[in-house]
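Just one protein chain is left out here, and the rest sit where they should.
== chain A ==
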Amino acid sequence: MDIFLILAESARSAVGPVAAIYALAAIGLNMHFGYTGLLNFGQVGFMLVGAYGVGISVAVFELPLLVGFLVGLACAVVLALLLGIPTLRLRADYLAITTIAAAEVLRLVYRAGFAEPLTKGVYGLQNLSGEFRTWNVFFDPGERYGFGAFSFSGNHMWLMAVTWGLVALTALLTWLLIHSPWGRVVRGIREDEEAVRSLGKNAFAYKMQALVLGGLIGALAGSMMAVHQGAIQPDQFKPQVTFFLWVILLLGGAGRVLGPIVGSMAFWFLMSFTDGFLRGLGREGYLPFLSGPDYGAIQLAFVGVMLVLLIVFRPQGLIGDRKEMLVNVK
C-alpha cells in the first residue's frame, strides 16, 4: 500500500471539482443556518432544481448553457418562496420539516413517470458539459496539469477554476453582507427573532431574503454539478447530500465565511483518504471479512464518528469562534 499515493489522491479530492461544488452549496447553507439560524434540511432540493435547470434547458430544449443556469436560479427563487412563505412566520422547526420533505418530494417528482418528457425519469439527462468545455480557452484538454498523482486534466482544471471562482465570489458576497447592517439584523434574528422585531425590523422579510440567497447559491452548486458530471439522475439528490453539507458546515465552522470552504476540503480529503486506506488494506488482505461494497458503509460510519468527535472536541468547527461558542446562550 502506497500511503503517499493515497495522500496525493486525497489532496486531489480536497481541491477537486466535487469539493468546490459542495463548498458552494455549503456556503448557501451557511447563509441559512450559520448566519440567519434557518434550519434547512433540504439544501439538496436547491441543488436539484439548479442541476435540472441546466439539464432540461440544455438536453431537452437545446438552449444555451447560460439560459440553463438562469432557469436553475429562477427555480431556486420559486422554491425558496414556496418553502418560506408558509413557514417563516412559524417556529423554526416548521421550516426544517418542510425543507426535508420538499427536497424528497422534488426528487420523487423529477423521477416520476409523468415528468419523463422533461426529466427522462430515473435515467436522467446526458451530454450537459459540451458547451461549458467550449468556453475553456485557458487549459488544454489534452494536457495534464500538476505533478505525479496530484494532477488534473485540462477540462477538470477549467471546471475547478470556474467553480472555485464562484466559491470565492459567493464567499466575498457573504462577507460583505454579513459585515454590514443587513448582516447584523440577520445575525440578530439567529439569536432572537422577537427582540429584532421589537426593534422595528421585519424579521420575516430578512429570513425570506436569506432563504432565497442561500437557495440561489445552492442552485448554482447544482448547476455546476450538472456541468461537471455531464449527466444527472434524480437519485443523486438524496437526503444524504444535505447530510454531507451539514457535516461540512459544522466541520468547518458555521457562521464563518471560510467555514464551508475549509469544511468541504477537509471533508473530501478525509472521505477520499478513508476510501483509499480501506481499499489498500483490502488489497493487502487485511480485511478478509469485507468485500468491496462494504467499504462505502464503513466510510459513512466514519463520517458519523468524525461528527461525534467534532462535537466532543471542537464544537465550534475547525475555524469556528470559540469565544462565540462558549457564550452562555440563555
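Couple of notes before you dig in:
Methods note: a contact is a pair of C-beta atoms (placed from the backbone, for glycine too) under 8 Å apart; a residue touches a chain by one contact, two chains touch by 3 or more; residues count from 1.
What we mean here is this: contacts and distances are computed from a predicted model.
Think of the chain that is not pictured: of "ABC-type quaternary amine transporter", "Electron transfer flavoprotein subunit beta", "Branched-chain amino acid transport system ATP-binding protein" or "Radical SAM", UniProt labels it "Branched-chain amino acid transport system ATP-binding protein".
Within the complete assembly, A:L199 is the residue of A:L66, A:L108, A:L199 or A:V305 that touches the hidden chain. Within the full complex, the residue among A:L177, A:L251, A:L270 or A:V303 touching the omitted chain is A:L177. Across the entire complex, the residue among A:D93, A:D140 or A:E191 in touch with the chain not shown is A:E191. Seen across the whole complex, the unshown chain contacts chain A at 176-177, 180-185, 187-188, 190-192, 194-203, 209, 323-324, 327-330.
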